[in-house]
Structure formats: C-alpha cells, structure tokens
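Missing here: one protein chain of the complex. Every other protein chain is in place.
Moving on, here comes chain A:
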Amino acid sequence: MKQIPDPALPGELDPSTNTLKRDGKLILDESDSYGVEMALQLVGAAGDGSVTLVSMAPNDEVSGLRTALAMGAEKAVLVSDPSLSGADALTTAKVLAGAVGKAGDYDLIIAGTESSDGYTGTVPEQMAEVLGLPSVTFAKTIAVDGSTVKVDRQTESGYDEVTCPLPAVVSVTAGVVEPRYPSFKGIMAAKSKPVDTVTAADLGIESVSWAQSITNVEDAPAREAGEIIEDDGESFNKIVEFLDNLKVI
C-alpha cells in the first residue's frame, strides 16, 4: 500500500529534482484502502489468517500505515531509505517484492490498481513478475476457494471471470468494497502494532538506480475560459444555441 500526500492539497514538484514533494505527512491512498478492506474481508471469510502491510515511503512516514493498522491489519513492513527518493516503478516493485519476503509467508498479495499521485499502474504486475507469481489486475470481486482465487476482472467492454492458483498478486479497482472507518478501539490498538522499518540494503538490494530522468516541466497550454452564466430558468436556451452553432442539432 502507498502513503501519499493529501490529495486535497495542491500537488507540488520539488524544483531541484522535479519529483513530487513527499516531505510532509502522508496518508493512506484511497485506492489502497479498497485493497486493505478486501484483504480484511477475505481473512474474515476464511476464519483465520492475518493482513500484513508492505509500503515504501520517505522519512519513516507511518501515518497511512497506522490508518490501515487501525482498520484491522496486524503488522507492517516499511521500506524507508533516502536512496529510494524518486525511484521509478520498476525499482519500487523490486523493493516491495523484497519487503514481502521480509514480511513472511503469504497466500495472496493485494494492491490497488494505481496510486492517486503517481498513477503509473504497473507496480502490482511488476511485483508479480519479480516474485514469479501469477497475477490478475483490475479485480472488481475476489473470492478465495481453497488454493484458488476467483476474480471478476474489469475489461474495456465488461468483465471476465478469471481463476488463478495461489499464491498470486491481485490488484483491485476502486469501489470494489466499502472501506471501513477505523474504530476508536482500532485506532488505539494501531499505536502499538509492529511496524518493521527497513532500508533497501536490509532487503539485499545493494545498488539502487533507475533509467529515467525528468528533463523539463512546463505549464500545459491553458484552455480558454468560456462563458459562465447563472441559471435564471432560461439557460437551457443558451445550450440549445450553443449546440445549434456547432450544427449538432
């Protein structure tokens, strides 16, 4: 799961590196809250087991992890390392795959489809490849049946039913389940749940580098602001006129 800057605040780039500023408090990415909830529900349905979080974030940031722990996850592994600042998706996937290994045995790895800040959308599938696992992306339902996971996977035109042996990686879409709000008891309990903070080197990843650099950032050409009117009961006529001028009616 990813911890991101509050999306309610305007995004900012660090002028020296052109990477997204991630210095302040980070919150649980809403996209990932669906994955956390799905994992908790699957554990609930199975009757035993637990949910472990893995995340990568700067400055030992745990605010988002604590939210997910308060929802009911049991423990977390956080990779926090200055050498990972600005890491690309492939590096992130390698690091998170290493963190999964650190977290112990697992049956299923669940992720959001893409983060709300970087939205690369490749990390779950890249993790699956690093770990040598099968994977299903864009799941809208997940059910575990013995050693198999059954997924309804969104497609451009509808959905596919997919079966996949465990262990596997599955990424879930937003709206797949309704994430629970942490209870007061959950919030209090989360404060003492274990978060294992490690560096890339702790995971056996000795040299970290990536093959891309941001070479320019500029304002996009602005769209000319148009006419804005308050509806006075007659504004529909403006729309009719507008459509008429474009000859679509």
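Quick note on the criterion: a contact is a pair of C-beta atoms (placed from the backbone, for glycine too) under 8 Å apart; a residue touches a chain by one contact, two chains touch by 3 or more; residues count from 1.
By definition in this document, contacts and distances are computed from a predicted model.
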Since a chain is absent, check the UniProt entry for it and pick the matching name: "Electron transfer flavoprotein alpha subunit", "DNA-binding transcriptional ArsR family regulator", "Mg-protoporphyrin IX chelatase" or "Various polyols ABC transporter, permease component 1". "Electron transfer flavoprotein alpha subunit"
Using the touch definition from the top, which of A:L84, A:C164 or A:A200 touches the missing chain? A:C164
In the whole complex, not just what's shown, which of A:S16, A:T155, A:S192 or A:S207 touches the removed chain? A:T155
Hidden partner interface residues of chain A, rising order: 10-11, 13, 18, 88-90, 93, 113-114, 119-126, 128-130, 132-138, 140, 153-165, 168, 173-175, 210-220, 223-231, 233, 235-240, 242-243, 246, 248-249
